[in-house]
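As you look at this complex, bear in mind that one protein chain is not there, while each of the others sits in place.
The block that comes next holds subunit A.
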């Protein structure tokens, strides 16, 4: 198959932000996740847990609460006191509205989804009416002494429970007055804490209020009488989050020790109708605070400071015991944060607020498989480019020649020209970007670095011609009438003639750049596109979907290629389909047109289209080199998928030239080392 020199890069110092909130939407089976840096991500649980959308973070927009409302609208609220609605089509913030109650700590939508309730720092609980295009303040509830940290509606919509510091209030929605105040015990195991913070409440339809607090208790209250019914001390540290299943037969809580406890309503004896809440299962998938939990009909979802999103299917709720019933742990974003300049061997790393440009090292030595070659030149950190303003970077790109760098935040687009003089580099910003180029979802340079393609969040695609130090706007491909769906993936053919663009749901559009018109649309597929690329010479468009299917579409012929049809006819190997991270990048070998390079977080694969496809009986992944086997055996067992799992977690992989690969890894240990230390737990008694 071939021998490669692999630049194994581990200096991409990327640390994902901790997860603050998750919100599950039952109708669309989507999960919204907000992180501590304000980023909001949308995961499609039906599409193999693919992260299909994201909204870039903002320094001042620390999200404290996230909720879905009627019509699958997504709202967030945070410590800057604003309620934000997100536009899930255009992938931008629709509007932000100040609630005028100081920092917002909690938010919840009414059971009908037509009203929004926020709990503020000043102790006020505010009710908002959701109108078709905005939200409208309706009224305040009785103001409380201290901040409202958690809120929950009664399923009938008549009452709400609000958790504060040291007490829980129950409000009547009609009158807006507090009808009960339930004081939470500060003491826990004889230790009196200064305050007991009610981190979460849940209102059940039978009137029970479940609270979780900083003293490590899960407590059941009778809201009719305002009395404590039962108390479960479950942790020595705070219990931070709670989520109840829609059927109200189970709920889940997360603690600061990283443990998630599952509570279920079970019969006291096997035949009796009397039921009680029992702590059934503890899960320890996190090392740090579990800041938030969600309960989908079939799974427990949790996230926290350790940045992992954990989806733990409930085995008793899963009907088909297939691979979907396995635990999912999502750590890395499902998009590419790295671009590379093949000619100058440069890597551009995208962080939340800065870019880093590195030049790869070199070696003159050669070796055999597995050798680590002595470096004649180490990798250099060339550039550290900080963004201006509080917004996170959405996307970035470096041109193939290394002379251009472009990046975009939610409101500004930046283009830089780089000059290399021996070891010095100079950076010059291209000023006066046109007004329509305010924000980009994806940026791409053509192979010859003469053109720049920008996918804006209005759904249009801009083609810009780059000149020495300036630019010229050539054309804007407007979205088809009636759709506003933003394009988030772009691919350009190496000859510069074809541009492919994909949104989150509609098919892939292919444009002719020479004639500046839409060439064709690849038929829409059920699952979102995770990566796409156009092969040199043949101009075949390779598309990877979140269900792990890979298609090859011939642009000139406007049809799927023979190989793609053959693959679809035979089907992919079952192990290939069971991978749980999406393919995030596709590359090609300039000298070997039959080869396609793909990678996800845990493997990379070179598909050799000339070889037979593997069927389910053949071994898909064989890590061991053939030793004593004869050539005949090797040829018989050889198949098209050449997989390597050496590099993981793999964030980026690209072919620099025929014999050189660059692999960017981000070991989990390095991320953990940068997280705050977890709560120390004793492993052994004294």
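Keep this in mind: a contact is a pair of C-beta atoms (placed from the backbone, for glycine too) under 8 Å apart; a residue touches a chain by one contact, two chains touch by 3 or more; residues count from 1.
Note that contacts and distances are computed from a predicted model.
Colleague: Identify the UniProt protein name of the omitted chain, choosing among "Signal peptidase complex catalytic subunit SEC11", "AP complex subunit sigma", "TATA-box binding protein like 2" or "Nucleolar protein 11 isoform X2".
Modeller: "Nucleolar protein 11 isoform X2"
Colleague: Could you tell which one of A:297, A:367 or A:523 touches the chain left off the display?
Modeller: Candidates A:297, A:367 or A:523; residue touching the omitted chain: A:367.
Colleague: Footprint of the hidden chain on subunit A, which residues?
Modeller: Here the touching residues of subunit A are 1-11, 361-363, 366-373, 375, 378-379, 606, 622, 625-626, 634, 642, 644, 646, 661, 685-686.
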